[in-house]
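Every protein chain but one is kept in place in this view of the complex.
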């Protein structure tokens, strides 16, 4: 499957007193993967924002936490562009422990493309759609 | 409805470069409300953990981001105990802007009760069930 | 001493795998106290920024971590305006455990007043100086 793959090593600050990654941080790991995907696609998240004068606010986020991750673990993050709609994109994520291959977390995030001035959702710029198709599910 | 209500004022560190609260932080605001609910019910999250020798890991979290919140906004957080299962509890959350009454975010979190030694899910202690019923949907 | 006093209850997300507050979070607790001080002085951090068209970037921060704080601890935060310079303000902070009265952390932060457009440091608006003197060391 044409997913974007990256890794993330768990930092001390990511953990909580249960000695596992705090659940809110998986959403941050999702977003970091998206940032790296944009970089890989040849423009940064930021250039996207500047070039098209848009924000990419998140409108929905979901995660199932299946097993704990601990300090020092290397996580594999798989990002798939599941759906490209007129004004929104839906990503799915899977995080696995690189060593044990155990699934740690699975989820999705829906973003919209919003005009910076009006704040309203607008159609996704064609150049962006084309790029995102690189990692789109068939 | 018998929900637990609290407020949260948006800090500078909660915001991101779009000058709104970063989406991951709503999950942290959810958890803070849960911590305050436990305190209100007469025992802290931590006492719960110590008394029953349990963790309360999150197994699922979802949020719809409906409108942005900005630095200095006072948010009203409503937590409802939607469902108490044998080994799990499902909370729903609604966050509104206190001043404008606009809905900012809505979501839910499912926690399980896990034995600290084995890590396995166990039946929720009866004393805990009783307390949680205070804020349970009818 | 005319310091501004507030409290902060340690959240689960503030802790790390050593089961104590992560050191970086004390700087966030410092800033939250500053935000509350501004609110108490009758304008928010944000109004300050908008009214005078300034940022208040931090140029220096220091903290000594003297004892650990744990989940659920209530911390007392004392903020003193130590020095008001032409273009900068120096705050000192002391955090103690409310219950044990043990000193947890001590530090200082230096902020400058920067013009939003040029980014350059400018003289502190007189109205701001007047307000800050409320909590100034004699």
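A, B and C are the chain letters, set down in written order, and residue numbers restart from 1 in every chain.
Note that contacts are C-beta pairs under 8 Å (C-beta built on N, C-alpha and C of every residue); 3 or more make two chains touch, one makes a residue touch a chain.
Since the model is a prediction, treat every value here as computed from it, not as a measurement.
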Where subunit B meets the left-out chain, the residues are 12-13, 15-17, 19-20, 22, 24, 70-71
Suppose we count only contacts with the excluded chain; which residues of subunit C make the list? 18, 20, 23-25, 27-28, 31, 55, 57-66, 68
Touching the hidden chain in the full complex, which residues of subunit A are there? Just list them. 9, 11-13, 28, 31-32, 35, 39, 44-47, 70-72
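Following the convention adopted for this analysis, only the chains that are shown with their structure count from here on.
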Quick one: most central chain, C-alpha centroids? B
Any idea how many Å lie between the Cα centroids of subunit B and subunit C? 27
Distance from the mean Cα position of subunit B to that of subunit A, given in whole angstrom: 24
Using mean CA coordinates as chain centres, what's the subunit A-subunit C distance in Å? 33
Can you list the subunit A residues in contact with two or more other chains? 20, 24
